[in-house]
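Missing here is one protein chain; the remaining ones are kept as they sit in the complex.
Chain naming follows the written order as A, B and C, and within any one chain the residues start at number 1.
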Amino acid sequence: MNVIYQFVAGPLAWAAFILFLSGIFLRMIQLFVKVNQPEKFLLHYFSLRYGLRSIIRWLTPFATTNWRKHPVFTVVTFIFHGCLLITPVFLSGHVVLIDEAWSLSWWTLPDGLADLMTLIVIGSCVFFGIRRIVRPEVRFVTDASDFILLVIVAAPFITGFLAYNQWFGATWMTIAHMLSGQILLAAIPFTRLNHIILFFFSRAYMGSEFGKVRHARDW
Amino acid sequence: MKKSIILIVMLLSVAALLAGAALCQDDLEYLDNEAFEDPRRPAVPFSHDTHNQTAELDDCAQCHHVYDEDGQKIEDESSEDQACADCHGLDDDEQKPGLMKAYHLNCKTCHISSRKGPVACGQCHPK
Amino acid sequence: MSEAQNLDNKNQLDTATEAGISRLTPEKIKKVVDCVIKRETGVRFETYMQTCIHCGLCSEACHFYLSHDNDPHYSPAGKIKQTIWELIKRKGNVDRDFIRRAVRIAHTECNLCKRCALYCPFGIDIAYMMLVMRRILHKLAVTPLYIQDTAHSHSVTMNQMWVKGDEWVDTVQWQEEEAQDEIYNLRIPLEKHGSEIMYSVIAPEPKFQAQLIYQAAIIMNTAGIDWTMPAGVGWDNSDMAMYTGDNEIMGRVKRAHFEAASRLKVKKIVMGECGHAYRSVADMGNRWLGWSMPPVPVVHAIEFYYDLLKSGKIKIAKKYEKPVTLHDPCNVVRGAGLHEKARYVANQLCDKVVEMIPNREHNYCCGAGGGVINCGPAFKLSRTEGNSVKAEQLFNAKSRGAMTLIAPCHNCHSGLHDIVHHYEVGLELKFFSDIIYECMEKPEDK
Partner (left out) sequence: MTDKSAWDWDKGDKTIDTTGWSAQYKWVEELHAAPDGQTLAAVVNVDQGEFTVCVNATSWEKTFDKIWHLRFLNDGRLTALVSAMGQWTVAVDGSCWDNTFGFVWNPLFSNNGKHIAVAVQRDMRYCMALNDESWKTDFANMTYFALSPDGSKTAACVQVKDADSGQIQKFQKGTFTAAIDGKPWEQTFVNVWHLAISPDNRHLAAEVRLNLYDYTIAVDAKPWEQIYQSVWEPVFHPADGSVTAPVKSDGKWHMARDGKIIWNRGFVQLWRQRFSPDGSKLAAIVAPKFGRWTVAVDQELWAVSAKQMVTDLAFSPDSSKIAALFKSGGYWKIAVDGDLWSRKFDRVFTPVFSSDGRSLAAKVETKGKYTLVVNGKLWQQSCDMIWDPVFSPDGDKILIRFMKDGIYHRRIELTSNISG
């Protein structure tokens, strides 16, 4: 078992991180290389001011018409994304491992709060899943990949929660947790999960077009 | 499509790992964690003799090590007369890892290199 | 154009388009799809494809969706799913039925109004995706008859309505003569080099609505504007080729427009109350030609009237008495941010302005723009029925007192006309220029 642990915590983790980072890196390279062909105007209209205006507006809960139109969804979305990003970064267990490996450490979440945030992420995934089934306009544009993505996102949180609370065996659950986390990381650049990166680009472009060229609001 | 098949297979293997999970526990003696002001995890069950027998450890200094001022391990000396916390403060200092990190590194490094013993968080810190 | 069949049957298009579809082969479809996607789309298209998280939040932006009892087939993402996504997923291996459905969706069920751009958290430009679909349909030669014919007109005459060179000048001179009955020394100067302003219109004005040229001439002369109109190609600023995906013709028509201004050495172009024309000169056509912004500043009528009223060049003798409500056209509001100026103009001209709800950038589309009305009478019913939400919005404004509906855009005007009639809304439709003409101080008054 130590062999498996070692493999998952060692080479696999490296592989996941490398896939994640190089995937994003390659995506960015591709983005910047191809940005001028064949639509030569894309960079031309880019505006830092209006790009940021749009990004900040859309990253503020209830600051746009559509966020206000869907209060429940808005609350869930913001809390979900917040917990999704904060929990793994500030989880004490993760920080301890990083500290051991590279002597880097930072503030960590109280374990109880981390547990709660993990449950929020899991709950949000369930919410999104149910919403995909229940709302006709969402169901219509949903396909299997959307559910798979939800599972990929939820899996590390479910396994992490179980591993921490040591239900169904902490050891194997820890390995499962690492594995699912690695799957998530590696999947980000290569699936529609890369919206977490591309959001900033598509938003900034639309913000620039609306602010600089159209003189109108894009929210 | 191929991508999603791979993903499904990976998820299934995660589930299989979960199913195979099992935990055995020995009689309970605990490592002293009083030095930690507000320990976040439960104390680690540790039976010194059983551990050493199972691990076939003869050299006390393997765990109860002594380092000189240059950071070199002194081969012939050991420190079983001292508490770990006597040397290792709660936080890292220039030469020594902090107490928690010292425990983690000491135990895990050995468990990993010998391919035996607990390595995952919950294996040492059971709830 | 004898054909006026009503195509309620969703599985049928006009006969010319059906003929185009019957000529398609799977190989041809695949080749065109591959060619357009590979050679003409880039990072933007890819990013939009990869970013859309299928959240469905764009749905409520679309008047077609809202008007069809929230039928997801009409949501913006729903329409993309039935067209572009499927096309990419199947790598262009689609059949004629798919193309037929795509024609209907891309050309008659999306106004490219970009309201959904305000609703997508990622800022995905769904109208652009729809234009990519139309570009593919253009390359497959299955563009609906009426708008294809309009694109042909653009290609030959550089105007929208097959107006011949002599007819254009003749009409302008006729309106000049008519208007001289009102202001004896009024002029519509043709080909006057070195004027401040070139005034350009869309071809339906000389063809059907010559009184708009008359009114513009009265306004220009009263305000003492140094203006001209081109006597050759370039007088028409409209561009339906932009909406059929015939970008080459779009660019050619826009070049003619800007070169007319350049030849006449004017400082700026003022254009009449038309929305899509603004989009074609100041957003899409100029880009295709390599001009990041219009090389000669383009001033939309709303902005022009705003300047005239603000500077006092036009004075209002008596305000328009009936309460009005103001329709914000997509191409000059979401497209140019002229909504506050439009309100200033409306308030200067009228006693009472009743706001539509929603308004400004969030106003509902007229249902005619984006080339939809130009697909012809065959799709008129589906167009009006696809916009009951607009009728509700108008009824609501009417219930709060509005009697006149101002639509400062030709397409909006026609689209709203159809909606007002179909739903018996009972609002009187006006352009700003109608009201300015009616209420302004004219030279005789002085």
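The criterion applied here is as follows: a contact is a pair of C-beta atoms (placed from the backbone, for glycine too) under 8 Å apart; a residue touches a chain by one contact, two chains touch by 3 or more.
Keep in mind it's a predicted model, so treat the numbers as computed, not measured.
Q: What chains on display are touched by the one that is not shown?
A: Counted over the whole complex, the chain not pictured touches A, C.
Q: With the full complex in mind, choose from C:F98, C:W162 or C:F395 the residue touching the hidden chain.
A: The single option touching the absent chain is C:W162.
Q: One chain is left out of this view; which of C:K81, C:K114, C:K192 or C:H327 touches it in the full complex?
A: Only one listed residue reaches the unshown chain, and that is C:K192.
Q: Touching the hidden chain in the complete assembly: which of C:E109, C:D125, C:D246 or C:D283 does that?
A: Considering all chains, including the one not shown, the answer is C:D246.
Q: Which residues does chain A use to touch the chain missing from this display?
A: 36-38, 40-41, 44
Q: Pick out the residues on chain C that sit against the missing chain.
A: 1-3, 16, 19, 39-40, 138-139, 141, 145-146, 148-149, 152-153, 155-158, 162, 164-166, 169-170, 173, 177, 180, 184-185, 187, 189-192, 194, 231-233, 246, 248, 251-252, 255, 262, 265, 267, 287, 289-293, 295-297
Assume only the chains that are shown with their structure count from here on.
Q: In whole angstrom, what separates the CA-based centres of chain B and chain C?
A: The computed centroid separation for chain B versus chain C comes out at 71 Å.
Q: Please report how many Å separate the Cα centroid of chain A from that of chain C, as a whole number.
A: Chain centroid spacing, chain A to chain C, equals 40 Å.
Q: Where the CA atoms of chain A average out and where those of chain B average out, how many Å apart are those spots?
A: Taking the mean C-alpha position of each chain, the two centres sit 32 Å apart.
Q: Which positions of chain A touch chain B when the two form their complex?
A: 2-3, 5-6, 9, 92-93, 96, 99-100, 103, 111, 144-145, 148, 151-152, 155, 159, 162-166, 168-176, 179-180, 183, 187, 190-191
Q: Report the residues of chain A in contact with chain C in the complex, numbered from low to high.
A: Interface residues on the chain A side: 30-31, 34-35, 37-42, 44-45, 54, 58, 64-66, 69-70, 73, 132, 135-143, 146, 192, 194-195, 198-199, 201-203, 205-207, 209-210, 213-219.
Q: Can you tell me which positions in chain C touch chain A when the two form their complex?
A: My answer: residues 39-44, 46-48, 50-57, 59-61, 65, 70, 72-73, 75, 77-78, 81, 117-119, 121-125, 283, 287, 290, 292-293, 333-337, 339, 361-362.
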